[in-house]
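Every protein chain but one is kept in place in this view of the complex.
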Amino acid sequence: MKQSVFTIQENTPLTRDVMKMVLLGDTSAITAPGQFVNIRLAGRFLRRPISVCDWDGKTLTLIYKVVGHGTAQMKAMVPGEKLDLLTGLGNGYDLSVAGDHPLLIGGGVGVPPMYGLAKALIQAGKAVQVILGFNTWEECFYEEAFQALGCAVTVTTVDGSYGTKGFVTDALPEHYTHFYACGPEPMLKAVHASTATSGQLSFEERMGCGFGACMGCSCKTLTGYKRICKEGPVMRKEEIAW
Amino acid sequence: MKQSVFTIQENTPLTRDVMKMVLLGDTSAITAPGQFVNIRLAGRFLRRPISVCDWDGKTLTLIYKVVGHGTAQMKAMVPGEKLDLLTGLGNGYDLSVAGDHPLLIGGGVGVPPMYGLAKALIQAGKAVQVILGFNTWEECFYEEAFQALGCAVTVTTVDGSYGTKGFVTDALPEHYTHFYACGPEPMLKAVHASTATSGQLSFEERMGCGFGACMGCSCKTLTGYKRICKEGPVMRKEEIAW
Amino acid sequence: MVNTKVTLCGIQLDNPVIPASGTFGYGYEFAELYDINCLGTFSFKGTTKDPRFGNPTPRIAECPAGMINAVGLQNPGVDQVIREELPKLKKVFHKPVMANVSGFSIEDYAYTCARLDQEEQVGWLEVNISCPNVHGGGMSFGTSPQAAGEVTRAVKAVTTKPVIVKLSPNVTDIVSIAKACEEAGADGLSLINTLLGMRIDIARRRPVIANTMGGFSGSAIFPVAVRMVYQVAQAVKIPVVGIGGVSTAEDVIEMMMAGATAVQVGAANLTDPFVCRDIVEELPRAMARYKIQDLSQIIGGIQLWEKT
Partner (left out) sequence: MVNTKVTLCGIQLDNPVIPASGTFGYGYEFAELYDINCLGTFSFKGTTKDPRFGNPTPRIAECPAGMINAVGLQNPGVDQVIREELPKLKKVFHKPVMANVSGFSIEDYAYTCARLDQEEQVGWLEVNISCPNVHGGGMSFGTSPQAAGEVTRAVKAVTTKPVIVKLSPNVTDIVSIAKACEEAGADGLSLINTLLGMRIDIARRRPVIANTMGGFSGSAIFPVAVRMVYQVAQAVKIPVVGIGGVSTAEDVIEMMMAGATAVQVGAANLTDPFVCRDIVEELPRAMARYKIQDLSQIIGGIQLWEKT
């Protein structure tokens, strides 16, 4: 974990509620896709945890949905403004167990971390299949970005306004070696129930600190109590207590 | 009273601790020298009351001393930044009783409101004498500004490093028709005791609202209870209960 | 069209927004700024039997997200309030007003309430048994169920107007005091008054406030207020007026969901003189955002989490 100040380089809408923010700063603490950063905002007591979409030596890309006062405040920020971030939080995804044909499943704001993961897996020579689930056409984003990486992308919308009608689980392929999923809990539960292989699922919870100090985001797993911010947010399918 | 947003045009140091801030905005609620504005600062619950130094149809000049976190925050602001102000607060000085040769006495941060007052009195054709009191040479400011208005200016410093050595009361002239004073309470007491004519003195107190609602800054006068923010900050010498 | 009307002790309010006592004077200062008839009502400056200057200054200290005041019930006394303030109030406000009353003995409370009972514009008597800034009275009535009940009974005996007892948060068990007031005949309860707080001027090594301690208010105390409103509303049948740190339309909605029938706005008036007008204007928009049709339907309307 590192605390440092980043400078906003870009803050643009992808959909009505979803924003893409590119930040310049010290990304050295980020070690795996699926980790998150925790952002201090002026006038807010708690930091805002946001999953890492993508990063390189200098820049960090976050995609966030405007859901409350904090994210609305982020949306109003402009290039040049600065943000205090804790980086390198959480365990992130384990790429070593992906196999040759991993499947990535992202639902809504669970899509962004899949991007950095897809990039890393492609770099490692994997054939990456991606399912992106949204409610409706207007909410879709990043299909082209995943395609540009070289992924095979399927989009699902609940109302059928774009891509396959239905949920991500309605578009599961026949063959995949391992799955990675991030999205709302009902989606994760459905994925957990519908998948045959091993897999990793990323969880959300209201957090106090984001770095393991407060026990605010604990959960029970089959392998003991875990802090979503520290031993998570990524859990292995086998340890989830559903 | 008016609530409106001003834009900082200038924010420059006059001495080590004293800053001059020029703001652009709606000054229409300001009706008399000696009034004050109440400034909202990000992250501070209470507004900061600052006396008006000068104003015209479009601009407002404030001179403030950095004494705490709020004023330190103001010092860090740059041209283009915006401030939410309540303007036109307090009674201000009554010019109608000045006579031909009014005497203006300002001590330290009590100097700024004397500037707008001097300007108005000169405009009204008065011969204005001004005494500006400071602790030491490094803290002196605005002597030339008063001279440029056409005032006869005497500066006193407690340590004698500039002008007359001593307190403002050591420099009182023989003849004046009425006095106006603003400065720390010990100075006001000394002026009150050393002056022979009628006069007006401006007071400070910790304020809640600044516009008469909370009774936070009440004081007892010989003519009843008064709110320094509403019936004050200017009191007539005759009503002060010393 | 959303409906912002609520009924407080039999009197209908156009909306639940009520400037709190001590932050709105007798209304006419604010009437210079906007038409205060947009408000549900307001609670006027705490009135006592005799005139009071209150505490020495400084009376104000700043805090993170709040402030401390130790005004100490400065007011001209009930006779002058009736003679001079209420006629001025009447010119600018044409709805029933809430009369806030403090005292130093049960007789004081009864006397002042009996006088104000005669005033036609007074819709409710808000009996403050929780002022932390006066010795030998005020808050001491609010920290004992017995004393709180006695004051309530004494006031009820001299008035036919609805009596709302204003409770102190500086207690171990606010529910026991709320219930004592209800049993003694209170028509409503308002809470919370200020928390007792203190700040020190570390440069001068003395309390910021001349009276050492004072009443702490502002958005900082909102979570304590929501908690106590919830606890009390769960325990009594009479309406609760929620007070404490409210500064937005969303805060009003949160207080009402906790169990408040109406909501007072206090310290926020001092930093933003237009805040109550703005809340009244924002309320229908906020209701639309949260899919609330009728504001009175959300009072106490929350579902607890299932026990796991």
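When the chains are written out, they are named A, B and C in that same order, and each has its own residue count from 1.
In this section, a contact is a pair of C-beta atoms (placed from the backbone, for glycine too) under 8 Å apart; a residue touches a chain by one contact, two chains touch by 3 or more.
Owing to the predicted nature of the structure, the values given are computational and were not obtained by experimental measurement.
Enquirer: In the intact complex, which of the presented chains make contact with the chain not displayed?
Expert: A, C
Enquirer: Out of A:V5, A:A148, A:A196 or A:M215, point to the residue that touches the absent chain in the complete complex.
Expert: A:M215
Enquirer: With the full complex in mind, choose from C:V71, C:A148 or C:V171 the residue touching the hidden chain.
Expert: C:V171
Enquirer: On chain C, what residues meet the omitted chain?
Expert: Given the touch definition above, chain C has residues 56, 61, 63-66, 68, 143, 170-172, 195-200, 202-203, 205-207, 210-213, 216, 219-224, 226-227, 230, 245, 250, 253-254, 257-258, 290, 298, 301-305, 307-308 touching the missing chain.
Enquirer: Suppose we count only contacts with the excluded chain; which residues of chain A make the list?
Expert: 1, 3, 40, 44-47, 86, 205-209, 211-220, 225, 230
Heads up, the rule we're going with is that only the chains that are shown with their structure count from here on.
Enquirer: Please identify each chain that touches chain B as well as chain C.
Expert: Correct list: empty, since no chain touches both.
Enquirer: My parser should flag the chain pair with the most contacts; which pair should that be?
Expert: The largest set of C-beta contacts joins the chains B-C.
Enquirer: Centre to centre, by mean C-alpha position, how many angstrom separate chain B and chain C?
Expert: Averaging C-alpha atoms per chain gives centres 36 Å apart.
Enquirer: Take the average of all CA coordinates in chain A, do the same for chain C, and state the distance between these two points in whole angstrom.
Expert: Distance between chain centres: 46 Å.
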